[in-house]
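With one protein chain withheld, the remaining protein chains of the complex are depicted in position.
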Amino acid sequence: MKRSYVIKRVLYALFIFVVVLTLNFFIPRLGVGDPAERYYPPKGAMSDIEYEIIKQFTREQYGFDVSTFQQYIRYVQGLFRFDLGTSLRSGSPKVVELIGKRLPWTLVLSVTTLLISLVIGLSFGTLAAWKRGRWQDSVLLNASTISVALPGFFIALMMSFYLGFELELFPAYTNPNMVADFDWSKEAIMVVLNNAALPIMSMALGGIVGYSQSTRNSVIAVTNEDFVITARAKGLSETTVLYKHVLRNALLPLTTSIGMSVSGLIGGAIIIEQVFNWQGMGTLFLEANSTNDYPLMMGIMLFLSAFAILANLVTELFYVVLDPRVTVGEKR
Amino acid sequence: MPRARGITIACLVLLTGAALLQTGCQKTEYLRRTDSTNTLYVGVVESSFPVAFMPWLSRDGIAPTIASMLYSTLFSYDDETGGFLPGLARDWCYVDAQGAPIVTESGGIDYARVETEGVKVLRNPQTGKNERYLTVRIELDPHARWSDGHPVTAEDVYYTFDIARNNYLSNHAGALAWTADLLHLYSNTGQLQLQGVFTYNHGAADLGYPIAEAERDLVVYVHVRGVLGAVTSLFTTILILPHHLWEPVVSRQNQLNSRSPDAHMQHLYQNPVGSGPYVLDAAASGPSQIVLRRNELYHQTREDSSPLYTVETLRLVLYQEINVAIYAVMQGHIDMLSAGLSPNYVKLFEGRDDLFLSIAEGVFTQTLVFNVNPVASEQTPLRRLLSDARVRRAIALAIDTDMLIRLVANGAATRMSAGLIAESLTDFCNPSADILHGEHAARLEEANDLLDQVAPQRDAQGYRLLEGERVTFNVLGHPGEMELVAFLEIQLQKIGIKIRYQAKGNSPETTHLWTSRFDMTLHGVIFSLANVDIMLNAHFVALGRTSNYGRLIEPELAAAIEEMRSTLNLHRKFALLYDLQPVIAGLFYKVPLYTPQIISIARTDRYTGYEVVPGEVVFNSTNLQRIQRVESPGDAEPSADDGAVSRCEPGERQ
Partner (left out) sequence: MTGRNVLLQVAQRGGSFLGFVRKLWQHPKGRVGLIMAGFLVLVAVLAPVLAPYDPYDVTQRAAKGLRPSWAHPLGTTITTGQDILSMLIYGARVSLMIGIGTGIALAALGALLGVMAGYMGGLVDSLIMRIVDILLVIPTLPLIIVLTNFLGRSYFVIVLVFVLFGWTGLARVIRSLVLVLKNSNYVKAAELAGASRWHIMTKHILPGTSHLIIMNTTLTCAGIMVAEAGLSFLGLGDPTAISWGKMLAEAQSGGALLFGAWWWIIAPGLGIFLSVFAFMRIGLVMEEVFNPRMKASSSIHKLFKHLNNKYLDEVFQSMDDEAACGPPERLDEIDASQARGLP
């Protein structure tokens, strides 16, 4: 039963991936006219003849000289070799290499943020649920209201302004040398942490509130269940009930929201990276967008989608492993 | 057990909080502040640094600047005189059929004789037509060296020109270099159809071009089309490649411009060997930083044979946003910025004596272009109105350029004459082309008189009417130009013409320019002595879809420009340029608005002796040759604004 379920989910994830990569292939080919036109370099001062040559050359370089179907085959074949194409940047770097260089820096931000918000969110959420209706709970309530209504990038801007420019506690913008000089020495790691402080803080704020809320809600839900009431009736101490019975069961539904955060781990920081000029995947994507570097853009897009599909799949399977009560595949 | 878990969680929270606070107190040490070497930290505002240093492949952003520091051209152009300054080559001349120089007694080029003795005719095997051509003799500097120690020879020049023309091997990379006027022709299958570059080893003797044994490695003869401009691009834009490195690597299977270069070529891309004043330190460079070290083998030196360039090491640091870069300069993370700044920022630097503010003469002129000749399907009554020169003249008269300079450009701009040649080129600028001067009130009156002849009716708001419709034009521009359009709107209101901003598409293909679906647009033009023969043609003669900025058809002007391009007498060419300016001005086809000045900043705490170089930001080769490292022990001493920062306890770092 379980094995067939796992196989089914994996196949379904594969199906979604195929659909997504097909979409990804066709989106740049949408619209009227010659799709290769988007890949031509600016004409600048080239003469018409020279420009025609360059255009022809560009068509060949980016494989627009064969039929769309053949292009699609090539594209899929490329994926098997982890080849997402070649950027339009000078020197034509491989998209995969560009992603590889930026990915760790985004992960530094998002993984740290995830950990911090999980730790603080879980603790605070439990506290708020335990002290339901007391001031701890209403602090959470007010923080939630504000954090939903204020866009994250605005909070980030304000942090950059007050903590970075006015108080000069942290670098207001990321120091670009951070990446170039990084050598795993203690100093280099401290520099990275120092620069990451503001982006992480502004991202973690939303995460903390979110996790506190989910934790609070599921803790409260579990508290009302029979076995907790029974446990209390048995005269177990409050802390024992909390840790042994409530938390263990309350944390289970949280895997879904953690899974969601994980799938947004790479693409989720686009705006914050932009605010602090952090050299991660988000800024890479925006660079690609502003320079109309279509191969790079679509390559990142596919990478993000693939990552999200994988994260979803893992979360689903993880959930099955964790919760034996799950009845498989039932939909309302 | 449960209690322990609670403690663990609490500890984790405390630890993360403490770690964050701790890092906050340890201010990042920026290398520059403690760097006592002769290293200039330059901020570059760019989306990314180039990863390949093949000069022909990297044509945008900072890449050409870096390429020009790693490689050299044969000559450089002297913008003031129109002559050439030595580079890899030290001398050149036109020669006659026997290879004898066509020079005057004083050694200068004898233009009168170039037209008679210099021009020869050959049959172009590709077109089958006869072609006028000139032969040019180039003599290299014997001291020139590649950064790996090899001498720069005539074979390098031959190889560079040859592969630029050979699409079979260079995969069209050569088309990116300006070699179109070089009569060295290849077929698409890589067969040499017509040789146009000759050296000792490549057939110079066969054509009777003399090369003495002693200078067999130094002399190159080339055949160029019979126009004066031909040598300009060959001499000043083509960076010469080392043939001893490239020739063994480039092949039909491994083309120069390949998207999937093999390991050898990749190595050459990433570890360039050039003959320029700097060499790349590939090991220290990366995606966000490029390190250039002075080329100690560089052939040009000072008279006392000390290095021409005073700065030993250049560290280019990538910033993707201009504000981030300005912040970095003000905080002292970098020495200077290789980017032009908006005049709005000037206020930010006021009262900072640790900053050098460079306000240099600009290179491009912002012009208002009228669509005088739309394609038939895009013709409208209003555009027909624009083809009336009186209307264009009236609009030009109504624009108060002084006000634009003062208010839009915040005073950081200069006027440009309607002939579009900068006044600083005193020998070439024709004062009679400056027809848009005079008192603004009188000009407005004249403009209104002119328009009353065309469209005398006005509506209640004072706007002119054409067939009952308000005369309204859209000005195509990008969002940064909105305020300029807003100003023009106010100014043209005074002559009863309404204009509105219309957004350009984000690529040429989606922009209305492409199909001539616009009334007016804003267009930056650059006319310098070096490019004027090509650019006048592109702006006022060509009717191609891609050079579509209003499609002017003016046979007389076109003929004059053609003559200017094709004459072989430099004096005649410059005389024509002088005469053309009033004609161009009188067409009111591109009305100059202003020439923005180039604003840039540098810090003065580590280097001094900056100079404002016309047309350049503070990071330029003149300054690299002039500035001096401040020799003080207190290099790492915090500057004024850093002093107030140390409010946290210093960590274990100094």
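The letters A and B name the chains in turn, as written, and every chain counts its residues from 1.
The definition used in the following text is that contacts are C-beta pairs under 8 Å (C-beta built on N, C-alpha and C of every residue); 3 or more make two chains touch, one makes a residue touch a chain.
Predicted, not measured: the structure shown is a model, and the values here were computed from it.
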item: Which residue of A:V76, A:L150 or A:L167 touches the chain not shown here; value: A:L150
item: Among B:Y200, B:W246 or B:Y327, the residue in touch with the chain that has been omitted; value: B:Y327
item: Identified contact with the non-displayed chain, of A:E52, A:D65 or A:E166; value: A:E166
item: Interface with the unshown chain - residue positions in chain A; value: 12, 16, 19-20, 23, 27-28, 30-31, 138, 141, 144-146, 148-151, 153-154, 157-158, 160-161, 164-166, 172, 210, 213-214, 216-217, 221, 225-226, 256-257, 259-260, 263-264, 267, 270-271, 274-275, 285-286, 289-290, 292, 297-298, 300-301, 304-305, 308-309, 312, 315-316, 319-320, 325-328, 330-332
item: For chain B, residues in touch with the removed chain; value: 321-323, 326-327, 330, 342, 344-345, 347-348, 406-408, 410, 478-479, 482-483, 486-487, 490, 501, 503, 505-506, 510
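By definition in this document, only the chains that are shown with their structure count from here on.
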item: Averaged-CA centre spacing for the pair chain B and chain A, given as whole angstrom; value: 40
item: Contact footprint of chain A on chain B as seen in their complex; value: 1-3, 5-6, 9-10, 12-13, 16, 19-20, 23-24, 26-31, 47-48, 50-54, 57-61, 63, 167, 171-172, 175-176, 180, 257, 259-260, 269, 286-289, 317-321, 323-324, 327-328, 333, 506-509, 531, 534-535, 538, 542, 544, 546-547, 644-645, 653
item: Residues of chain A defined as touching chain B within the complex; value: 33, 37-38, 41-51, 53-54, 56-57, 61, 86, 89-93, 101, 115-116, 119-120, 122-123, 168-181, 187, 190-191, 193-195, 197, 200-201, 239-240, 242-244, 277, 279, 283, 287, 290-292
